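Left out: one protein chain. Kept in place: all the others.
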Amino acid sequence: MTRHYRVLIDCRDEKGLVYKISKTFFDFGLNVEKNREFVDAQNGKFFMRSEVSGKFDPDALEAELKLVLPKDAVIRLAEPRPKRVVIMATKESHCLGDILIRHEAGELEAQIVGVVSNYEILKGLVERFDIPYICVSHEGLQRAEHEELILEAIDSFGEIDYIVLAKYMRILTPEFVSRFEERIINIHHSFLPAFIGANPYKQAYDRGVKIIGATAHFVNNNLDEGPIIAQGTIPVDHAMDWRQMQSAGRDVEKIVLAKALKLALEDKIFVYANKTVIFD
Amino acid sequence: MTRHYRVLIDCRDEKGLVYKISKTFFDFGLNVEKNREFVDAQNGKFFMRSEVSGKFDPDALEAELKLVLPKDAVIRLAEPRPKRVVIMATKESHCLGDILIRHEAGELEAQIVGVVSNYEILKGLVERFDIPYICVSHEGLQRAEHEELILEAIDSFGEIDYIVLAKYMRILTPEFVSRFEERIINIHHSFLPAFIGANPYKQAYDRGVKIIGATAHFVNNNLDEGPIIAQGTIPVDHAMDWRQMQSAGRDVEKIVLAKALKLALEDKIFVYANKTVIFD
Amino acid sequence: MTRHYRVLIDCRDEKGLVYKISKTFFDFGLNVEKNREFVDAQNGKFFMRSEVSGKFDPDALEAELKLVLPKDAVIRLAEPRPKRVVIMATKESHCLGDILIRHEAGELEAQIVGVVSNYEILKGLVERFDIPYICVSHEGLQRAEHEELILEAIDSFGEIDYIVLAKYMRILTPEFVSRFEERIINIHHSFLPAFIGANPYKQAYDRGVKIIGATAHFVNNNLDEGPIIAQGTIPVDHAMDWRQMQSAGRDVEKIVLAKALKLALEDKIFVYANKTVIFD
Partner (left out) sequence: MTRHYRVLIDCRDEKGLVYKISKTFFDFGLNVEKNREFVDAQNGKFFMRSEVSGKFDPDALEAELKLVLPKDAVIRLAEPRPKRVVIMATKESHCLGDILIRHEAGELEAQIVGVVSNYEILKGLVERFDIPYICVSHEGLQRAEHEELILEAIDSFGEIDYIVLAKYMRILTPEFVSRFEERIINIHHSFLPAFIGANPYKQAYDRGVKIIGATAHFVNNNLDEGPIIAQGTIPVDHAMDWRQMQSAGRDVEKIVLAKALKLALEDKIFVYANKTVIFD
């Protein structure tokens, strides 16, 4: 049986890494369909992503790669498969709806296993697509209590690969975040690091900027400070009040979030030093 | 003699302003070649810029406009003429050189009357264009002393309309700035308000952004916080170190600065509430 | 009762038009919330769009405007109201789905009254949104016969304002087009006038371009040659085959189509000389 795999390797840089990796691929009789490498000379780090195919034993390949690569090497062998994704949202439908349409069209290497929201508002939209929707209202609850219920809701969908915060407007605790390290993708409605925090469109309007943007990033414990995956911008002008900026910004938000999600689903992202290396 | 004028009016908003202004133009027999208006409903402010032509007495027009408009109206009548511009720079030539080429091509409604720098480095380039170059080294001087000499240098060029900071890498004092209110245009090498302060490209690299930018703005007393005139962005990726970002960013810087300068030269900018209204 | 109206006027240019129009607004006691004008000096044409509000009789306003304006003046008074829109599509869901999501979110000044397609493929998606879907297969039919049935389907939805071709992949006859003059909006999957005709992504790939685009335009009798409303572009590179370009292009297509549709719905478009004047 011919297998297709993505091989992602990162380790400290040293001479001959590409040689050793490509020799291993060659020895296993693999077709290398795509190769991308990056050496961060300053930090002495090496990154490589290959798409290979052939009749081979993935465990044996991984073992052999381990053998020839430096001890610190992180080796990921990923077979293309629909990743299991939970979407979290609050009230706005543009990012969520965009993902649902792409999902339905088979554009995403993903199975949307469920949507969790702190409001009922988006229930109708999601159920139109026959996807489970769980509303966990935050009203009257402590943050920890609310998050406990959110986690229960997520867990009810079974094993998951990624959580997508498609305009989920509440802050997650470090405990929550640490459970899904580098697996929560958020869309922030500004061109980070500009306008961190609440209502960035209002901030942008008040500052009088001529361009606004959106940022998709992995969530870590510092709000809006996780590794950036993708960003986009559009021009604005004095004639737009902040609600018009918000409205215009939605188009950027959804495109940028979808772009970041695809990169994650297709195993094209490395994270290190709070940054991303992306082989798109 | 047929005169061409730009008429810029801003005042508190009220009913009938366009009617009163256009009636005045009509009564004076003017051709209205272009009209742009903006009402900031939230703040009750009205802005209008017209390009008119005809045989008329500008003073009489201004007097009549004063008569029909609210007391607080600011009325500017500007005849297109080469504005007198001093450029300040430090070591980098891309913004300065770009302006010199445009100037030589007659693309700018400006006369570059001189260049002031704290280094000798750009002297050769500037003098190639037969433009006076004054080097005022800051070495061994207090900020106030240095600025005093800078002012002398500027004054030696006679009356001026605008100062362009084409990568002038020193901070100006409030005294200096207040002397040229809304007449100093700076190019900041980041997408403000992201990366205020020193070496924004290094900051951008460290943060791992996927887009960088540049911002042209009027200088006020708060560093990098004056009214924004124009901004631009370009994509970057993990493979670029900060020097490569800097190199790529130069193209945005010079285009954005030239754009802002043109807007100023062509009397297309209103400033209020630390923001700009631009009729381009 | 306070009424809100959009007033769109175009006529041959002459002195005093803004004066006469704004005087009329003033005499009717209207608030002018927004004004945009454009004079095409070369062709002696004047365009103006105003947003006005007040207690007034629209018929009287129109009559008065007719009185003061040149004989050739075309005057449109449009009250903001959900316009009735039929969408036509074939197999791809990205443009259709994007409009459905926006529609459901109340983002469009429109009521989607129905979808017509020559395939059953998109029926499920559309019916999720409780919108009527009529499939009119073209198989075994002459073009005229097929179009006859399409027209019947459209007519079954009652009066309509606009038809949106959201990737409807069949050519319409001049008869069809002339029935809906300046009321059919198409999205063409290239940066027109590049790559007119079939499979523009394949053409773009074969030509080796570095940027691809999409064009929304009114449909006239010459395929892909109607007045352009909006365009967008994105970078591509050698590593993308035409299917990847197609996939990337979809994001531009849907954004550009939605932008054009909004401009139409909000009465922001003038058409003349096979071009558009857009006051956005």
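Note that the chains are named A, B and C in the order they appear, and that numbering of residues resets to 1 at the start of each chain.
Going forward, a residue touches a chain if its C-beta (ideal position, glycine included) is under 8 Å from a C-beta of that chain, and two chains touch if they have at least 3 such contacts.
Note that the structure is predicted; figures quoted are calculated from it, not measured.
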item	value
Given C:5, C:38 or C:157, the one touching the chain that is not displayed	C:38
Absent-chain contact - pick from C:30, C:192 or C:257	C:192
Subunit B residues that touch the omitted chain in the full complex	92-94, 97-98, 100-102, 104-105, 107, 125, 128-129, 247, 251, 255, 258
Missing-chain contacts mapped onto subunit C	38, 40, 42, 191-195, 207-211, 213, 227-233, 237-239, 241, 273-278
Residues belonging to subunit A that touch the chain removed from view	15-16, 18-19, 22-23, 25-26, 29-35, 37, 39, 41
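By definition in this document, only the chains that are shown with their structure count from here on.
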item	value
Pairwise touch network: line, ring, star, complete, or other	complete
Copies subunit A and subunit B touch via same or different residues, half shared test	same
Geometric centre distance via CA averages, subunit C-subunit A, whole Å	35
Residues of subunit A touching at least two other chains	none
